[in-house]
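The complex is shown incomplete by one protein chain, all other protein chains being positioned as in the whole.
All chains are identified by letter, namely A, B and C, in their written order; residue positions are counted from 1 within each chain.
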């Protein structure tokens, strides 16, 4: 297994998909430019040609519908948006066409379209370059939604998304792009709809996705040092959701904390808490809890984002409160050396 | 108090708003046509002129942004979509501009824009004329969202929406248009963010909105005949949500059933269940429950919509199950005389 | 411009005109029975465009359309019985009852789908053409759209991309002067011609009388030939008129959005009657042949309705299938 960054893993997945299946095409703003969408599409046009890997006009709605049409023709398009926020222009095509086509035409034809949306944070991304709207996509019957947290999953889920016969929204967090991880070589897929347990423990179930999984890993390991063993479930897929794994874990732990990168009200975390409150009622020993982004857009000034996102120490605090065990999270916070508005020293802006 | 239909109540509210404030304008497809958007805009252009009440091109995205600009200029625009589904084209303007303007410009200027979206059901409205996406709008910081269930509230909430300084999504169900109710005369407003208790009881808290409130009223009255007194809360506003009223009710009843006109996964009902599970944990005596639309689009054939929507008898069944009291709901279902795919004999299609 | 169609083609055109008319009128006649429980947007008065498509496009060419798609579906060779069954919400419907009148599909005939969001299938048609170009076929993608859909930004975005990539797309715009009850003047600048906008975006364009099936045939024949030769997108603007209400089975000239006089002027240019009269005059057909044609069509349509009515409804459980493809 190679050590790759998350961005390189996505590049690897795209390269493999384009190699093994001539029906795969890959397009989006900047796909063939010198930056190659943060490196994720670097080199692809050179290798596969401008017919299969190409840039596009700033016309998100039509370009999504064109992806739907190309998919209906038999291609497997991968459309990339450098920010999820831009894809709001294309929701008609995503929701009214891509998501419904197979159903509303009685199963006659499916839309194997993958839409990558990158989500920003920090460094003044501000209100319109930082939205995490997984709750929206997860609410739409007919869509599948994935949110990888590791380089390996980024590759494996993207391959599964591309070769799934349905429209898949692939939500990719900018702060993960430089994260390194083990990535299996070749066409190795991570199944859609299955979560992964990253840490095992009986004290509490923590459910997370994307960057929240990264924060949770710090928190859970810190908790372990303090004698609290948490079950950490990385969702990987938001829809379909792996209810079985969550429910089984809660049955064991009796406690549920759900983390979310999106705004609290109407979050995926809410859906999970509701679902477990309904079906896992008898297993829950205490009030479930959510930690998510507050119900505000992300402001631009670094002075205004310091407490905006959930960080590991807050997760520790929440667990401590839920277990009624005093644990001082300050040492954890103190470990971070880079400013709060960048994912690491590698990030020097602007996007 | 006059007896008006829900549609006439909306017309009344628009007329009053246009009369008392010259800044109010009213536009949208069909606003001045012979049908007047199901009667809701009838006569307004004749009374207030084509400068203030007008039709528009089929260009939902721009026409929403134009509403934002007009609102920034100082007008109070009311934009109507004959179906919510069409408004998916305008989500960029709603979410990236209208919802965020006040925040992202540091409170310099607000966007007093009201967007009416009508939601269809039955008579073959099918996958793209029947979506209830209140969960989407409720997830967006900066929007307010209302869903009236009665003629009086339709008028009072619309007036409040128009004169609120923020963007308000006014979700109006087609099946309610012919419903009659008491409507106070003049500029009488129903405050945003406050729910209303429609029936009082200690056995269970039922939370509903829009058409679900109508179904719930039948169910609750039937339950009362069977000795079960339910608290029925009509939300009226989806955001802000009246958490206080719900929490207080659950404190009294210990049981929570939430009804929703939208798809179950990621529904507003889920948010309410999650919120109460978190903060009302000690009050809940049994697993909370949701009844909502299944996670499928609405199909077109009448044969495929018979069991799609939540009806009064299912509410009765759910309550009976939650209270572990056998109650036969069949007589309630038997009371309905018109076909399942129309709201009443008055509705003969097509929209 | 291509010459007049030969006798055989002109007879075929008459058949398609009459068949589409007959189907639409039968839907209108039976709609009030309340058994077709979905919105229907009929094309009575606008048959010429679809009829011309029937004889100019090949089966392997693909087409998409919008809410008013019956004629297009039939013109592209869609299965009549499956369409009527779909409108009746039956299991044998072309979309299994899931889609209704506004969501028709017959992939075997190259009719790839019609949907109810104005402009919604325009990029889909362009995407089909992108697929054609990638795979190097000589197919054409035909996009049916109305004068209202022209106002949607997605039209402009889609055409820009189609021109940029020189895709084999034929835009067929039926300008029937209205979007629901709204005349053009309330939606588009006075005096502006739709085809000129398309030309400025980069399409090759032609405009014509959408009620004259031979003229439509001629324009379309030329455009199709150019498209197959790699011309890149074509946009045809065809003037026509809808006789019945926007949605539903009735005449509605009384409700005030258009005048009876305007309607009569267009009715006098009935695409079906005019073409029939012309062919009789030319001696290409005679009264007996017309009678036979009518009888054949009557029979076919009656059979389609009978089959649709007799067909079973889908099982209730079918409401909860087909959400996702695959295992």
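Here is the rule we use: contacts are C-beta pairs under 8 Å (C-beta built on N, C-alpha and C of every residue); 3 or more make two chains touch, one makes a residue touch a chain.
Nothing here was measured: the structure is a model prediction, and the numbers come from that model.
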Touching the absent chain when the full complex is considered, from B:9, B:37 or B:70: B:70
Chain not shown: contacting residue from B:5, B:31 or B:61: B:61
Of B:93, B:178 or B:329, the one touching the omitted chain in the full complex: B:93
Among C:3, C:200, C:229 or C:261, the residue in touch with the chain that has been omitted: C:200
Interface with the unshown chain - residue positions in subunit A: 29-30, 33-35, 54-59, 61-62, 85-86, 88-89, 123-129, 294-296, 299-308, 341, 348-351
Missing-chain contacts mapped onto subunit B: 25, 51-52, 56-57, 59, 61-75, 77, 92-93, 96-97, 101-110, 112, 141-142, 144, 164-166
For subunit C, residues in touch with the removed chain: 151-157, 160, 163-164, 186-189, 192, 196-197, 199-202
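The rule we apply is simple: only the chains that are shown with their structure count from here on.
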Identity of the most central chain, Cα criterion: B
Most remote chain, CA-based centroid, reference being subunit C: A
Intercentroid distance (Cα basis), subunit C paired with subunit A, Å: 42
Whole-Å separation of chain centres (CA-atom averages), subunit A against subunit B: 31
Centre distance in Å when subunit B and subunit C are each reduced to the mean of their C-alpha atoms: 36
Junction residues of subunit A - those touching two or more other chains: 61, 92, 96, 103-104, 141-142
Multi-chain contact sites of subunit C, meaning residues that touch two or more partners: 93, 95, 97-99, 103, 115, 117, 120, 153-154, 323
